[in-house]
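Note that one protein chain is taken out, while the other chains of the complex remain in position.
We just call them A, B, C, D, E, F, G, H and I in the order they show up, numbering each chain from 1.
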Amino acid sequence: MADPKILQTFPNPAPHRDFVIEHTHHEFTSVCPMTGHPDFADITVRYVAGKKCVELKSLKLYFHAYRNEGIFFEAVTNKICDDLGAALAPRSLTIVSDWKARGGFTSRITASFERKSVRRR
Amino acid sequence: MADPKILQTFPNPAPHRDFVIEHTHHEFTSVCPMTGHPDFADITVRYVAGKKCVELKSLKLYFHAYRNEGIFFEAVTNKICDDLGAALAPRSLTIVSDWKARGGFTSRITASFERKSVRRR
Amino acid sequence: MADPKILQTFPNPAPHRDFVIEHTHHEFTSVCPMTGHPDFADITVRYVAGKKCVELKSLKLYFHAYRNEGIFFEAVTNKICDDLGAALAPRSLTIVSDWKARGGFTSRITASFERKSVRRR
Amino acid sequence: MADPKILQTFPNPAPHRDFVIEHTHHEFTSVCPMTGHPDFADITVRYVAGKKCVELKSLKLYFHAYRNEGIFFEAVTNKICDDLGAALAPRSLTIVSDWKARGGFTSRITASFERKSVRRR
Amino acid sequence: MADPKILQTFPNPAPHRDFVIEHTHHEFTSVCPMTGHPDFADITVRYVAGKKCVELKSLKLYFHAYRNEGIFFEAVTNKICDDLGAALAPRSLTIVSDWKARGGFTSRITASFERKSVRRR
Amino acid sequence: MADPKILQTFPNPAPHRDFVIEHTHHEFTSVCPMTGHPDFADITVRYVAGKKCVELKSLKLYFHAYRNEGIFFEAVTNKICDDLGAALAPRSLTIVSDWKARGGFTSRITASFERKSVRRR
Amino acid sequence: MADPKILQTFPNPAPHRDFVIEHTHHEFTSVCPMTGHPDFADITVRYVAGKKCVELKSLKLYFHAYRNEGIFFEAVTNKICDDLGAALAPRSLTIVSDWKARGGFTSRITASFERKSVRRR
Amino acid sequence: MADPKILQTFPNPAPHRDFVIEHTHHEFTSVCPMTGHPDFADITVRYVAGKKCVELKSLKLYFHAYRNEGIFFEAVTNKICDDLGAALAPRSLTIVSDWKARGGFTSRITASFERKSVRRR
Amino acid sequence: MADPKILQTFPNPAPHRDFVIEHTHHEFTSVCPMTGHPDFADITVRYVAGKKCVELKSLKLYFHAYRNEGIFFEAVTNKICDDLGAALAPRSLTIVSDWKARGGFTSRITASFERKSVRRR
Partner (left out) sequence: MADPKILQTFPNPAPHRDFVIEHTHHEFTSVCPMTGHPDFADITVRYVAGKKCVELKSLKLYFHAYRNEGIFFEAVTNKICDDLGAALAPRSLTIVSDWKARGGFTSRITASFERKSVRRR
């Protein structure tokens, strides 16, 4: 499973204001855990930084690490949200995944990080 | 008529937060009960899961079951809303049906499930 | 002038919830009362039904009845709103007319029906 | 400079409700007062009428009158807003001007009329 | 680094109302400080003027001055926001930068100026 | 039936070369002779003039004259080709009609005039 | 299997010239003979008529007759070509079928009728 | 009328090969000689240079000179073709004018220069 | 490397005519042999069958087999052309690969199979 330690950060260059950073990765691919067929998605990371911003190349490598993972749409979107929330401690964070056509369906999953939403495992 | 027992579910993988799941089926077809001519629609299912998520392949088969049913736009949209509401007990649920051109018209029907909206038959 | 008696209705199939019905007619045409030239529009009828829904084929014939009428953009939009409001007694109703290019202009007129807005003639 | 006396009006055909009228002129052109080069814009007039509606052909001629005027984007948008506000005494009025590419820029100016915003010259 | 003294202003031609001015520059280019590769963006400046408006040609030259600067997406968006905020003392101001594809990503940074957000260096 | 005498011509302004003139009318409407329902089309007239060009306003009025005529797609396209061929004696002439959706179909009819193709009635 | 006897014809209204007739049906659906899943296509019929043209409503009913047939893309395209070739004896005829996404693929099959291509069964 | 002396040229930088130069002006406007209303077009100049290329800024000023001229679509396209043909002595040259909507019509005129097509006035 | 034995065929259902089959796979992905980064392409297979057609599901699995292969754009396109040429012995065959943005570039490779083009290894 993609290791969140791949993610690297740099200091927020403008901590004097709340501003919105949005990165959309157009080349996300993972594998359906039921059929083994590939899935494709656009993944958008939208956040207001706290003290840290995510470094873009490390974010790309983190996404590449899902290439051969078998994982459901709903689960991968929430894992990315959890991992980036833990790495960045952002003021706010939303993950949107837009999945390409599969069996006549397109899908979109949207998850938002909140400080209080710590995972109870 | 499409049997809601076709619908299968799996446990919500992220019950620690409210997140939005949206599936759009681009290949819905049923039959006009007046003329017998085929109708075509995109059907969007948008919901915040409670304890259960709908399994996508079963949702496809449930939609395929309308292929030769004679049913009005307004009625089919509400039946899908009722069936998925009963199967998922979601925190919220909206069904949008976008109907292709018929006699110079396109149509969109939008219905939302509310727990209190139990059908009084 | 188009006779609202053309409009036919059927009982709301889902009176247990408020849901939105939207029909867009892409082939509306009437005549400019000043120049006699044809005008073309998309007309959208968006409403939450009370006890009655408008039958789609009768709505088409009602719109066809404007084909050779000379009437202004603002007036026809309000007449459709008045006629459908009277025929359906809807919980809410909005009419939007989008007029194709005429002398370098496109136009949109938007009118909403309210029970209290009974016409004082 | 375009003379607002060109603008003609007709009585609001539906004073029993607030409805929105929107005209977009796709062929506006004036001249840059600095360089003498032509500028091109789409101008949208969006208003809720009081007792009067603007007659469309007169609006076209009023816009044509700017063809050889040298005037800045910000100034012409506000002048149109002032002139139509004075001519129509509308319940509300907004002017949006969308300027085509000039030196790698596109521009949009949006001005709204309010009764209290009488110009203090 | 781009010198904000390049920016020139002219008096607000319509101080009697709040109106929105929006300029989008489609030809912004700077250099990645990590790799030296060129970056490309659309930069939108949206503001309600106080006493001053930014002169468009000077804004173009100010943007051209970043052509060979190595600077991060987040930093350049905030610097533009700071520089225009200081030059215009606007009633409100937002900068949006839309960055073209880089390594499978597109990015958008959005920063808003507030009078109280004076930089604490 | 539309009278070809409506068509007016003016002298070819450039008889020293063969050049192509193409007019597309986006507002053609006639009536289905089977059902009485309206049909809508874009009609393109593409020709190399001989001694005469068709005057555009008269062409519009000629097309308007079909508004309430019941006529098949194939027949109207050939009648326009015959009428314009007779009126213009062009070096070449092609008529293309693109019909909007009707019963799930769009249609295109393409007819070319040749001097030798005199109608044998 | 769809019976070609459904197809009806009317006499070519312009036998004095070769002209091209093109009908595109946007609502074709059949069933995959392997999986039983529905397939969707746009089917274009492009032909130069001999003595007969195909009547559009009968063509629609002929296409509807494939709704529950299990048949491959390549086979159905050639069957339509054979059936229309036999019914119309056209001067030329081409069938193009454009199949919607299935397992990450879109497909197009193009077959042309020639008088000499009589099927040797 | 626009004076072809405005056109300036520079030496063909690559006379060792035939290559194609294509400039499209998106801001052409002239005046209808019948009604006085403005017309708008995209004008494309496509040529293989002989010894001379047209300088782009002078071409812009040449096109601006038509701003207040009353001239027909067919005539202006041929005049531009004649003027550029005379100024450039090109190996080949084609002018295409695409006229915006006027009375429900769009128009395209295409004229090609040939050395032998000297105007016989 | 993807094994061409994955490819399965079925008999050409219409050997009595030459017809064109075109399948476009929108989800091809392989790996750059230089950098290890993923590449994405649309791959189109266009052919006139001899005695055999390629079975679509086996073609999908054959394409999936490239998922983790390091191979250049030019090489993979030619390998697919060689493999399908050998498996199908088609009357004609063309492979087109359209590669998504990589370092500011998009690429397209087009290779055609000819019986005489047997590889000399």
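Heads up, the rule we're going with is that a residue touches a chain if its C-beta (ideal position, glycine included) is under 8 Å from a C-beta of that chain, and two chains touch if they have at least 3 such contacts.
Everything numeric here is computed off the predicted structure, so don't read it as measured data.
Across I:K51, I:R91 or I:R108, the single residue that touches the chain missing here is I:R108. Across the interface with the omitted chain, subunit I contributes residues 34, 72-75, 77-78, 81, 101-114, 117-120. Interface with the hidden chain, as seen from subunit H, comprises residues 10, 12-14, 16-27, 49, 53, 56-57, 59-60. For subunit E, the residues in touch with the chain missing from this view are 26-27, 29, 37-38, 40, 64, 67-68, 100.
Following the convention adopted for this analysis, only the chains that are shown with their structure count from here on.
Inter-chain centre distance (subunit C to subunit D, centres taken as mean C-alpha positions): 28 Å. Separating the CA-averaged centres of subunit B and subunit G is a span of 33 Å.
Inter-chain centre distance (subunit E to subunit I, centres taken as mean C-alpha positions): 47 Å. Multi-chain contact residues, meaning those touching two or more other chains, occur in subunit F at positions 26-27, 37, 101, 103-104.
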